[in-house]
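Structure first, then comments.
Note that one protein chain of the assembly has been removed; the remaining protein chains are unaltered in position.
Right after this comes chain A.
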Amino acid sequence: MTEPLPKPNRKNPLVRTRQPLLPPASRSHKAHGLTLAAAAGRFMLQCCGECGQYTYPAREACPNCLSADLPFKDAPTGGVLLSETRIEVTGDPYFREHMPWRTGLVRLDCGPSAVVHLHGDCGGPGSQLSLSLQLDRVGQAVLFARPVSETPDMEDDPQWREMTADPKYRRVLITDGRSPVAVALAIALKKAGAAKVFVGVADRWKPFEEQKALEAIEGVEIVDLDLTSERSIQELAMDIGAKVEILINTADHVRPTHLFNAGAINTAREAMDHTAMGLMRLAQAFGPVMRSRGADGKTGAVAWVNVLSVHGLSNVPQFGVHSAAHAACLSLSQWLRSELRQGGVRVINAFTGPLDTEWFQTVPPPKVAPKVLADAIMDGLKRGLEDIYVGDVAKDIEARLFDNPKAVEREVGQ
């Protein structure tokens, strides 16, 4: 039985903050097929195109028939525990701080046997398990086994929490309270057990409808935050930078224009200022302190979420500036990811199709309801994902990009 995570005490100011350590990071090029799957929450292993056998670990040729046709393919997630090893002592600096650590040898239903990280509620040898690929603290894919059925407080398992970014007892900053997703996110975060939700709002002198709804949520505090102002961001970071364990960047600026319009440069500059430059300003102010707090107790800094348009992956002319701005954000997020990884803090990109909001009024359905986006982000945090695709449009573009990016460019760009 998993011990429920105790509510963390306030930080003892006399005790040194632990510096983040990371698990071993080296992987082969092939093994990043597992990283790709883990990032999106899929369970994929190599499956031989010739003989059809699954194989693990990742390799260049099929161990059964020596075929080099060994693509990654979705695999059944079941397995049986063959043996369990509880590691009490290790020389590895990261795992030393997490002793004891459970691992097990599992025979996967699809064939191969693998050494996996074992959830505390898994039974002894012979028990059925459910496998997943998880990104560990250094962002590399590992196999993780959980019991087939839910157990009480199973999300609080210490090994599982190392693989996820659960909001429980963590303090969250939503950067743009005027975003249509802010209220839904704040509600979902409180429901997920977040200790506190700071919601940034720019230009408080401009009234907005959702303010009352935000203020009505217990544990929500509205703070001044203007993503276009370096000073505003830095001042907030001075106040609460060391209290933010999850940052959700909801910045957006949708202003349709045509590439050849006289004012398009201004529209683009404003969009870039709010989104790409805003992300960079946020990274400068909140990145260093979050990275340094990746091991600050059981509820240390753990995730940075960017809400991005899926059109950042392939430009849609109707929202050309918006697409370009989000493409810039995507590039910056990869840079940020490599920086925050050193502190064990994961960067999650939630790619969404058009939201069911005023700026996408003329776009035909399917559109994404703010609550659906908020729920997908919660799911991503709780499962420790890195790439989330929300809504039919985003999922469709993801699948087609995987297949043929040039075709997507032609089709979306029409």
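The rule we apply is simple: a residue touches a chain if its C-beta (ideal position, glycine included) is under 8 Å from a C-beta of that chain, and two chains touch if they have at least 3 such contacts; residues count from 1.
Just so we're on the same page, contacts and distances are computed from a predicted model.
Candidate names were "Energy-coupling factor transporter ATP-binding protein EcfA2", "Kynurenine formamidase", "Cyclase" or "Two-component system response regulator", and the UniProt protein name of the unshown chain is "Kynurenine formamidase".
Only one residue in the set A:E155, A:D226, A:D296 or A:E398 touches the chain that does not appear here, and it is A:D226. Only one of A:K73, A:R204 or A:K371 touches the absent chain when the whole complex is considered: A:R204. In the complete assembly, the contact with the undisplayed chain comes from A:G263, out of A:P71, A:G263, A:P317 or A:P405. Panel shows chain A; residues 203-207, 226, 228-232, 255, 263, 266-267, 270 of it touch the chain omitted from the view.
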